[in-house]
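With one protein chain withheld, the remaining protein chains of the complex are depicted in position.
Moving on to subunit A:
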Amino acid sequence: MAQIELDGIERIFTLGDSQVHALHAVSVSIEAGEYVAVMGPSGSGKSTMLNLLGLLDHPNAGTYRLEGRDVTTLSPDEQAEVRRSRIGFVFQSFHLVPRLTAAENIALPLMLAGVNLAERAKRVARALKDFGLESRAGHRPDELSGGQRQRVAIARATIMRPAMILADEPTGNLDRATGQDVTALLEELNASGVTLIVVTHDPVMGSRARRQLLMEDGALVQDLNVARQAAPA
């Protein structure tokens, strides 16, 4: 059984009178621990796909099985619970809460999950250490560099030890060097067993993934598994 199974997913947006087929007959299955890049031009439906995978959006038709469980029919609160415990999000614009410190931002998912204060402090301290943010714990996002902000965001995404990380253009707002650091960080997490799904239109970043899904006009046009081919040096 694959970790993620999408079957015949349709997503239609109604804009005024016209209907836009954001996703059309998308079927794909992703195993636990895979490293997948979703690529394609703007408007190809890759972000919609990521939102669907993250249970932020609902398909109009088709089924989405996460770890063998049909999650499309869950109630909003049950979906929130799945997002909280199984899914970590990393966004292009970081999405840190500006009035909270780095440590508090990282602790947000723990707070939402109702983890007690002592346990929270312990896990946040470990995360800060793991991501090299110890000296920045008490700083607010506007006092952090772009790379540090994204590291805080990744620490936050992983604090609940999710099964998968969904990253939407994680390096889009970063310069090249920092972008590479962040990519390396994400790949490290993937190496420890977490499924990593990255949406990007940066071919360099995409090419690093072992599996590349190419989308066009809401349809999956290519599913390239680099791992089976000769891995580049």
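FYI, a contact is a pair of C-beta atoms (placed from the backbone, for glycine too) under 8 Å apart; a residue touches a chain by one contact, two chains touch by 3 or more; residues count from 1.
Just so it is clear, contacts and distances are computed from a predicted model.
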item: Options "Carbohydrate ABC transporter membrane protein 2 (CUT1 family)", "Response regulator transcription factor", "FtsX-like permease family protein" or "Cytochrome c oxidase subunit 2": UniProt name of the undisplayed chain; value: "FtsX-like permease family protein"
item: Residue among A:Gly16, A:Gly68 or A:Gly114 touching the omitted chain; value: A:Gly114
item: Given A:Val97, A:Ala184, A:Val204 or A:Val221, the one touching the chain that is not displayed; value: A:Val97
item: Per the touch definition above, residue among A:Ile12, A:Ala32 or A:Leu56 touching the missing chain; value: A:Leu56
item: Footprint left on subunit A by the chain that the document does not show; value: 51, 54, 56-57, 76-77, 80-85, 89, 91, 93, 95, 97-100, 108-109, 111-114, 156, 160
